[in-house]
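For reference, the structure I am asking about is given below.
Of the protein chains in this complex, all but one are displayed in their positions.
Chain IDs A, B and C follow the sequence of writing; residue 1 opens each chain.
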Amino acid sequence: MISFISRRIAGAGAVCLGLTVVLFILQHMSAVDPVRILVGPSAPQSVVEEARHRLGYDQPLVVQWFHYLQGLVTGNLQTSLRTQRPVTTDLGQYLPASIELALFAIVIATVLALTLGLLTAARKKGSGLFSGGLLALSSAPTFLLALLAVLLFYSTLHWLPATGRISVDNPPTGPTGLLTVDGLLHGRLDATVDAVRHLILPATCLAMLPAVAVGRVLRSSLTTAMGSEYVRTARAKGMSNSRILFRHGLRNSAVTPLSMAGLQLGTLFAGLVIVETVFAWPGIGLYLDQSIPTADFPAIAGTTLLLGVGYVLANTAVDIIQTVLDPRIVR
Amino acid sequence: TGGSPASSSGSGTTTLRLALSADPSPLDPDTYYEAEGLQITTATYQGLLTYEPSSPKITGLLATSWSVSPDGKTYRFVLRSGVKFNDGTPFDAAAMKASFERRTALKGGPSYMLAAVASTEAPDATTFVVHLKQPVVPFLDYLASPYGPVAVNPTAVAAHATGGDHGAGWLATHSGGTGPYVLSDVVKTTKYELTANPNYWGTKPYYSTVDFSVIPDFSSQSLELRGGQLDMVLHGLDTRDYTSLAANPVLQVQNFPTLFKVQVWVNPASRVFGAIPVRQALRDSLDTKTLTSDVYGNRASASTQFYPVGMLPDGAVADTWSPSPDALKTAVEADKGRDVVVGYYGDNSLKQLANTLQVSLQQAGLSATVRSYNPSQVFALPTTPAQRPDLLLAAMNPDAVHIDTWMSVYQEAQAPVNFLGCSAPAGDALATRAAATADPQQSLDLYEQAARAYQSSLCWINIADLNDTIAASSKLTGWQHLLPWIFTVDLATLRPKG
Amino acid sequence: MADRVVHEGGPGAGAPVVVAVRGLSVTFAARHTPPVHALRGLDLDIRAGEILGLVGESGSGKSVLGACILGLLPERPTPLVTGSVMVKGTDMLTSPESSRRLVRRLDLGAVFQDPMSSLNPTMRIGQQVVESCGSEEEAIRLLGLAGIPDAASRLRSFPHELSGGLRQRVMIAAAVAGNPALIVADEPTTALDVTVQAQILTLLRHLLDEFGCSVLMVTHDLGVAAQVSDRIAVLYGGRLAELGPTHAVLTSPRHPYSAALLQSRISLGSDPHRPLPTIEGEPPSPTQPSTGCPFSPRCALHAADCDVRPPDAVIQSDDAERRVACLHTDQILTLTTRPEPAAWAIPAHEDRPPVVSVRNARKEYRVRGGQRSDRIVALDGVDLDVRPGESVAVVGESGSGKSTLLRAIAGLTVLDTGTVTQIGPGRPQVVFQDAGASLTPWLSVGSLLAERLQGQGLSRQGQRERVERVLREVGLDPDVARFKPARLSGGQRQRVAMARAVIVPPPVLLCDEPTSALDASRAAAVLNEITRLRGELHMSLLFVTHDLGAAHFVADRIAVMYMGRIVEIGPARQIVTAPSHPYTRSLLDSVPELERPLAPPTGEAPNPVQLPSGCRFRTRCPIVQDLCASRPAHLVGVGAAHLVDCIVFEPQRSGT
Partner (left out) sequence: MTSLVLRARAPWTSVTRVRGRLRIGGGLLTFAIITVVALGAPLVAPYGPLEPIGRPFQPPSARTLFGTDDVGHDVFSRVLYGTRQSWASSLVVVLVGVAVGLLIGAVAGLGPRWLDEILMRVTDAFLAIPAILVAIAVAAALGPSLVHALVAISLVWWPYYARIVRGEARALRQRPHVEAAVASGISRHRVVVRHVLPGMASTLVVAASLDIGYVVLTLAGLSFLGLGAAPPTPELGAMAAQGLSYFLTAWWIPIFPALAIAVITFAANVAGDAVAARAGGGR
């Protein structure tokens, strides 16, 4: 198990290195001049070169990469060209928002997926309709989904806010950076409620794709489980359907959906970038989105690496949970 | 949330709610050099001079009067007395001197405006003297430019300077100026809050706070404006949006003239458009009036002068022609079917223009394709000739109203933003001489000659003069706007109707 | 149909009835497939406290009947059910799910075929028993009764941590919880080794005397039924063929099918010198049932009146306990006294040097997920010779290393140490246990067979002819060549597999349990086939099986394996009649014969990862001595070509 995890982490490390290399080369090839953007279009060339030198962009690629790696080990991801602050500082600032959004999305996705799976497995009426509808929703491009949601729930129905994390005055700050939690910690229920209202739309849009992906797998493995012989045994014992579903069905069919969930985290991260842009959600997705047009390489690389690491950790966790869930799994 | 425009959220404070489409780069006036967020710097900082609203006429701001030595090398300013920085520190010549030095020291983009400054003096509190190495014709315009040198509170800088950054780190999210507003609260990628400067020397603004929330998606901005969550959308909507907003009784759309010119940049290396006659034909084939009204509605007016308004006396270098649609067809007979790339840099309107241009090129028998450029690509063009399109549609605006700020930035052969490297040596020579000529009238004459040289090079084909278009709640009035501004209005003069 | 006159009665009828099945018909109607008639009008009673053995070949409807009694028919394909199944006054077909569930909880218990898949793999066995018995103490008690050593400590172990036998004991413990009126046991021992099967059967018997509940013992093996049941019901084509007291049915069957079943049964007594009697033809198709008696197409007594309508199982005039569904029971004796088929002409194998000889073969497997040190010794110093034309059977329980040995000879497994030398041209061919799975599903039979003719310089035409010939040889229609394996029946697939092996006659034919998945009559046919081919093609034969009967039938010599070692090897007859090794003996005593009590070995087979020191069998050996622990024995001769791997027989001791 330990060796397995370490192998996984090592692999991830390798990728991150590889990724930086790729990015460096690509960025060098690509016909963009970040420095020019940085100092401003009409600044004279002298000023540009000045800045280029200051930022070390005039050094050979290998040297630049080496410096980047040096920074990496000391947790320093260079300075963003756009915000001119250390990328780590920026990420540190935007991360909580993304985490909160992602967590909510995960919760919603889980609920949807479970409903999808259980409805079908329990052969409830309308399960087909439900899953069909969900599938249809998840087939729409996320940004369209998001805009339609805004149009409907914000400008037409006036039910939910469309942008930002919170709209109460002087919202609670610290310790966690998750407004919902901090609200509770500071006894600011209004803040928590408001934060949740802001979360609903983006989180739901974000949850759609993963929910369906996981839901389908869950549905399949649940159906298999419910057709299995140990479930027949349980029936023969005279247990009620629902008890069987939860006691015998669910746990045995959890493994596959879990790994799917792990994979879907990738989709979720990608969705963050889009959803945060539409809903003006101040997270790393938005950060990445704003870094792209200015070719803010340190920011792009930093964000990607951060998300990558998160992804690996999450999937490793998934594997551990699985071994707990199913005693037969050995790694 | 919600509420009526310009809502009074209790306790006598009146709030104006605006949106930014992205986090502006650090708001330190000595390095800040972009459009998004100019609204904030202009409201928080002031320079010695400024322009009169919507006019090229320079007027005093922190300086009440000024004189220039005959050799054009010494500028002497009498400073406004009784001015305080927002923290109460009195503003004086020393402060101005410090500000000049700070800008030079920071070597930011806009620092080039002071590149020629030899030294500055502050003989007494209200006298500020600048010595130049050589005459800089547009110097006064630089001082009036929104990106020009402004008064930055030296005590604040001293207090917050860390590691020789001259307080840049702190000023990225705070303000230390003499402007009507103070940057009082910044939550990056979320909100920027301005509050009225308690120590402002001028008439207090009506709105005691101005909130900017970062809303990247313009549809959302438009929705929030309609829904009353925003009082103003500074830019980013498309023509039809503005039309429908203008039709909306509770909203209004304001258009202010700017120095923006929508131009077709010609690539001299182009197989087709390298030849002057072809450029000529291209120009003649364009019906700028129809184009402009089709694409921009009243967000722009067809260009009639070769340079933005106020840079040269009206009509000095007129730039109109009677469109002859099939001029091009005959001109490119030889190049039938040749591939040409029409690039564009900017919003959907420019995309539209690019496509229309593409169509007429097609009809002329060329096989034209459209390519879009994002900022990082387009500003790399001067250094990456391989990436250059045959024609580039772009709308640029200079830092100040002076013609030099246009020629030296966009037109001279070595100009930093001469995208396609097209230029006219004759023009360059004249422009250089003009810039070095102290006597205003003489240099103006030289500039006019340079202008004609550039015009006849047909490196640039003007299409339209863009307005700064602002959509807002119809309750707002008291609009003021300066020519070089963009995405910006004078917040201090805004107030509710009646 | 419930109001039909039912011919139950007679002496035993006095006993109260737990389950009354009346006119039960079950048809599975899937949307795109023809309806499957699983049961067609069944009347049956299960009396209090009796064990009713329900026998019949695969597809005869045994499991479906069991499911009906439990009220657990699969929802789809939707079954059409008529008739009634009354359990303790509740109709398990029509009454609401809630009340059926109540009956299941209170009055019924169930034991299914495969204990591994029938237990929840992610739930501790303790919980699973508690689910049906309520309290942990009770669970411990039951597990104890089910013969699980120190049950209390096992409560927290997961199914996959137990041996097959223990798992089945857990199932049984759960089944007898809250002592139900009836336990439905659907082939509870089919998946188990003979020794374990024998243990389980004895356990069942013993438990019933304890709890006094009745059992429906579903099995396809008459022997098993014979061992435990009071009465035997023979099912054929979804109908009751014969029902009666065990002894009576086994000694004097009245239905031609029962009779044929008894004759074709492979047992230690079957005569190896002549073909086994088999039932001609194929079993009835469940999709187009015949109008008349389902058995008539294969029946020797078949007459015109048989095909009018299916005969009901009527009470016999002379014996009210027996019911037979045949119009010609009077002629039954003509069947049982049929002339035996002619003996085969198998050339006695010459004493030329062996075609295959294995020397000191050793093979270890690393245990997945265990420590690096954990190894399973699949083969440990095995020597074996197969002479030209000779037939050697390797018997042993699951995990004893039979297949590994065979795979080593076939060259599919590389030995860790030791040698496999093969004299003569051509490589050995293998017929695998699961013939169906050993045929590539997406290739036609023809191409599968032709494949082996590559590089024989045959024209397409020539190849086709060879294929057709070999198909006829194994008794298949040449058209089969065009079919994909999926279209063939189990028996046919087995034959195709054989054809594939012999289309180019190999020096040695290796068979890995070719019959263990087949019904008695099919198995008999296959054994006949193998023996015949062996004679005709002068092949040697290595036959791996866990069935001593089959071994005795096909083999000249039998090698008995235990935990990776050959513990005894000798002439088939001697091994079966006069076994020397205690393990061989207990193996023999575990074989469920019709009229012989079982004497299975005690205890569990040791964990292959930590084998006992010295002799591996000592932990279960009835004649164990202290020396056994000290060192492993080595093979010693106890007769002509008869070797035993047991200290007791080693010279210096046998002297004293």
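The rule we apply is simple: a contact is a pair of C-beta atoms (placed from the backbone, for glycine too) under 8 Å apart; a residue touches a chain by one contact, two chains touch by 3 or more.
Given the structure is predicted, the values throughout are model-derived calculations rather than measurements.
Within the entire complex, contacts from the absent chain reach the displayed chains A, B, C.
Only one of B:Ala19, B:Leu140 or B:Leu237 touches the absent chain when the whole complex is considered: B:Leu237. From the options C:His273, C:Arg427, C:Arg469 or C:Arg482, the residue with contact to the unseen chain in the full assembly is C:Arg427. Touch with the chain omitted from the figure is made, among A:Thr224, A:Asn241 or A:Thr323, by A:Thr224.
Within chain B, the residues in touch with the undisplayed chain are 217-219, 222-223, 236-238, 240-241, 244, 294, 347-348, 351-352, 355-356, 358-359, 370-372, 374, 376-377.
Residue-level contact of chain C with the missing chain is found at 31-32, 76, 410-412, 427, 429-430, 432, 434, 437-443, 451-452, 454, 497, 500-501. Residues of chain A that touch the chain left out of the display are 4, 7-8, 11-12, 14-16, 18-19, 22-23, 26-27, 29-32, 128, 135-136, 139-144, 147, 151, 209, 213, 216-217, 219-221, 223-224, 255-256, 259-260, 262-263, 265-267, 269-271, 273-274, 277, 288-289, 291-293, 295, 297, 300-301, 304, 307-308, 311-312, 315, 319.
Basically, only the chains that are shown with their structure count from here on.
With each centre defined as the average position of its C-alpha atoms, the distance from chain A to chain C rounds to 54 Å.
The mean-CA centres of chain A and chain B are about 38 angstrom from one another, to the nearest whole unit. With centres set at the average Cα position, the gap from chain B to chain C is 91 Å.
Contacts with at least two other chains are made by no residue of chain B. Within chain A, no positions touching two or more other chains are listed. Those residues of chain B that touch chain A in the complex are listed here as 1-2, 22-23, 25-26, 31, 33-34, 107-112, 115, 172, 187-191, 213-217, 219-220, 223-224, 226-227, 374-377, 379-380, 383-384, 386-387, 396, 398-399, 405, 409-410, 414, 416-417. Chain A meets chain B in the complex at residues 31-34, 36-48, 50-51, 82-85, 90, 93-94, 147, 150-151, 154-155, 158, 161-165, 167, 277-280, 282, 286-287, 289-290, 293-295. Residues of chain A that touch chain C in their complex: 123, 228-230, 232-240, 247-248, 251-252, 325-328, 330-331.
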